[in-house]
Structure formats: C-alpha cells, structure tokens
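Removed: one protein chain of the complex. Kept in place: all other protein chains.
Showing subunit A:
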Amino acid sequence: MNGLSGNTWFTVAGIGLSETLLLSIALTGLFALLAYVLGRSLSASPGRLQVVAEAALTLMTEAVAEVVPPAAVPRVLPFIATLWLFILAANLLGLVPGLSAPTRDLSVTAALAVLVFLAVHVYGVRAAGWRRYLRHYLQPSPILLPFHLISELTRTLALAVRLFGNMMSLEMAALLVLLVAGFLVPVPLLLLHVIEALVQAYIFGMLALIYIGGALEAASTSESPSPKEPAT
C-alpha cells in the first residue's frame, strides 16, 4: 500500500492496475463463481448454502421493500444487494493478512458513490420520466434548486468519503496497534473490524436505498420531500 491509494501491481498497455482494482476484480470473480455454482445447484429441497443464500436474499428483499414501493423492489434489489455483498466482502478482505480492503481506496468508494448517484437518477427517470423527475428539483420552490443540486453532490461525496474514511482509519489504527502492542492485543480490534465492516456495508447500502427510494417517491409525488439522510 502506497499512501492512501492502492499499489500498482500490474501495468497493461501502459495502464496501471492497482491492488484495490485487482482485489475488486477477484471479488467479482469469486462472487461470479459462487453465484454460478449456487445457481446450478438450486433444488426444491435446499442444502445449507442454498438456505443461507435464500435467507440472505429474503432479508435483503424485505429491507428493500420497507423503503421503496413494492413494484420497484425487483428493479432495485439487485443493485442494493450487490452493493451490500460487494462492500461487505471488500471490507472483510482487510482481515486477510497481506491484503488491504479495497474500500480504503478513495477511487473505489468514489466509484461506488458515483454509481449510486447515477442509479438514483436512472431509477427516478425510469419511474417517472425526465420531465416529472427533474421537476421535483424545483419543488417546493425553484429557489431551492441550487440547494437540491448541492445536496446531490454533497451526499454523493459524503458516501464516498464516509466509507473510505472509516475503513482507512480502521486499518490504520489496527496497523498502529499491531506495531505498538504485542501479538494478541489487536484481536479485539480485528473483531471491531468485522463489526465495522458489517456496519459500513449496511450504512452504504441503506443510504443508497434511501436515496433511490427518495427518487422514486419524488417521481410519484413531486410534492413530497426526499427522505432525510440518517445520521451516521
């Protein structure tokens, strides 16, 4: 790890492939393999892995259904579920000795935040159309349009920086404790890392879900305000 950005492990055609990018691609491959294997082994009498996968998918479906309208759940669920799974796996990857969490790279968290930013507008426009969706930026008064735009930018920036800052600081703290203290002292910190990984993944996904839900809500009723962003 070089500074706060990932190390460049390979260079292909003059393009440097960083550690975080390669780990992200590895995670994608791992998820794809797991999904393929699980998808091929689905049966009417599920095994343990299928039961866990179905339980996780059911939980995520219920969480999404609590925020967005029921009709939008099938469209929103894949994006939010993938966000949760990817960020959780990426956060936990920092526990593997010799590897660092991809989410401690601002480029990764910024890419995820931009994806959320784009997804919010894509879902909003698909639900209500351009005119109706853009009109909600003028509600309740056109004077508030700059504030709406600033809000869109700042919350996207907050998403990226929050996840990046939490994971980076956590790993830095763990590294410092490991350097200063003995062998067993960092163990509680590693447990905290697990909790933090879960919480940050949940927060990022829930915030994305709330933003999308706000866009869908604004599309359906341009009068109603967007849901408030929960404090973290």
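Structure notes:
Quick note on the criterion: a residue touches a chain if its C-beta (ideal position, glycine included) is under 8 Å from a C-beta of that chain, and two chains touch if they have at least 3 such contacts; residues count from 1.
Convention: contacts and distances are computed from a predicted model.
According to UniProt, the chain absent from the figure is "F0F1 ATP synthase subunit delta", selected among "Stage V sporulation protein R/SpoVR", "ABC transporter ATP-binding protein", "F0F1 ATP synthase subunit delta" or "Manganese/zinc/iron transport system permease protein". Touching the missing chain, out of A:L42, A:V96 or A:M172, is residue A:L42.
Touching the missing chain, out of A:V68, A:A81, A:A127 or A:M206, is residue A:A81. Within the whole complex, the absent chain has one touching residue among A:L21, A:A101, A:A127 or A:L189, and that is A:L21. Subunit A meets the missing chain through residues 3-6, 15-18, 20-21, 24-25, 27-28, 31-32, 34-36, 38-39, 42-44, 46, 50, 53-54, 57-58, 74, 77-79, 81-82, 85-86, 105-108, 110-112, 114-115.
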